[in-house]
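Would you mind keeping the following structure in view while I ask a few things?
Note that one protein chain of the assembly has been removed; the remaining protein chains are unaltered in position.
Labels A, B and C are assigned to the chains in the order they are written; within every chain, residues are numbered from 1.
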Amino acid sequence: MNEIIDALKKFRDERDWQQFHNPKDLSLALSIEASELLEAFLWKLPEDADPEKIKEELADVFSFAFLLADACDLDVKDIVLAKIKRNEEKYPVSKAKGSARKYNEL
Amino acid sequence: MNEIIDALKKFRDERDWQQFHNPKDLSLALSIEASELLEAFLWKLPEDADPEKIKEELADVFSFAFLLADACDLDVKDIVLAKIKRNEEKYPVSKAKGSARKYNEL
Amino acid sequence: MNEIIDALKKFRDERDWQQFHNPKDLSLALSIEASELLEAFLWKLPEDADPEKIKEELADVFSFAFLLADACDLDVKDIVLAKIKRNEEKYPVSKAKGSARKYNEL
Partner (left out) sequence: MNEIIDALKKFRDERDWQQFHNPKDLSLALSIEASELLEAFLWKLPEDADPEKIKEELADVFSFAFLLADACDLDVKDIVLAKIKRNEEKYPVSKAKGSARKYNEL
C-alpha cells in the first residue's frame, strides 16, 4: 500500500495540489466518487453493471481514501483490523449469523 | 492488503453474510459509509473534525471498498496505478499545476 | 407542488420509465444527484461555486425527491412539518441555540 500512496502523492505534488487537499475536501471527493461508482448500478441488476466503470470509479474511491488516510496519519491495515474487532462485539456470530439487521436491531 | 481482505472475508463468512454482498449493495454500503465520514466535517472547519470519528468511518469505507474489489476480482494496486496513468493524460502538469479545475475545464 | 409532480410523472410516462422507478433505485438516483450538487463546492469556498451548476443539480435532487415521495405515497408538506416538530424536541432552543452539535451531544 505504501507504493500506492507514494504514487498518489507524487502525482499530487507534481501538480501542486496539496493546497486543496484538506481532510474535509478529501472526504467530499471520496463521497462524490463513491456516488459515481453507485451510478454503475443505477436502474440495473447487480450483474448488469459495466465492469470498466466499476474498475474506474473504485480506483478513484481508493485514491481519495488512501490520500485521506495519509493526510490524517492513519495506517489503513491498523484501522480496518481494529474496526473488525469492534464489529465482532457489535455483531456476535450467535446473533448476527444470516441476518442483515443493523447492530441496534439484533 | 491480502491480510486485510482475508480478515474481512473471514468476518463475513463467520456470519454467513456473503448472501447479501452483491456488488450493488456493497456499493450502496460504501456510499453510505463515505457519507458518515463526511458527517465528521459537517458545519465544521477541516481541522475541527473528531479524529476518532474519521478513523472509525474511514475504516468502514476501506472495509467495503476492499470487499467490493474482491467481489469484482480487481487488484487494488493495479487499478489505482492504472488510473493514475490515465489521469496523467487528463491532467498534464503543464495545464493542471496549481489548478483545481476539472479536466474538461482546463 | 402538485404541478411539479404531475410534470415529472408526465415526462416519466411519455418515456415508459416507471418500470425502473422502484423506491430503491429512486433513492440511489437521489443520492447520486446530491453528490453531483456537492461537486459544485469541491476544493472551493462556498461562495465560489458555479451558480448554474447548483441550479442544475438541485433541480435534479428535487426531481427524484418528488418522484420518491409520490412513489411512497407521502405528502411533502406533511412529512417536513412533522419532522420539524420532532426536531423541536431533539433540539430544544435552550440547549441547541448557537450550537452545531448533533442532538446526542447536546
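Simple rule for what comes next: a contact is a pair of C-beta atoms (placed from the backbone, for glycine too) under 8 Å apart; a residue touches a chain by one contact, two chains touch by 3 or more.
The model shown is predicted, which means the values in this text are computed figures rather than measured ones.
Taking the full complex into account, what residues of chain C touch the chain not shown?
Residues 1, 3-4, 7-8, 11, 14-17, 19-20, 22-25, 27-28, 30-31, 34-35, 37-38, 40-41, 44-47, 49, 51, 54-56, 58-63, 65-66, 68-69, 72, 74, 76-77, 79-84, 87-88, 91, 93, 96-100 of chain C touch the chain that is not shown.
Quickly run down the residues of chain B that touch the omitted chain.
Touch set of chain B with respect to the missing chain: 20, 25, 28-29, 31-32, 34-36, 38-39, 41-43.
May I ask you to list the residues on chain A that touch the chain which is not drawn?
So the residues of chain A touching the missing chain come out as 28, 31, 42-44, 100.
As a working rule, only the chains that are shown with their structure count from here on.
Nearest whole angstrom, what separates the Cα centre of chain A from the Cα centre of chain B?
2
Any chance you could list the residues of chain C touching two or more other chains?
Those would be 28, 31, 42-43.
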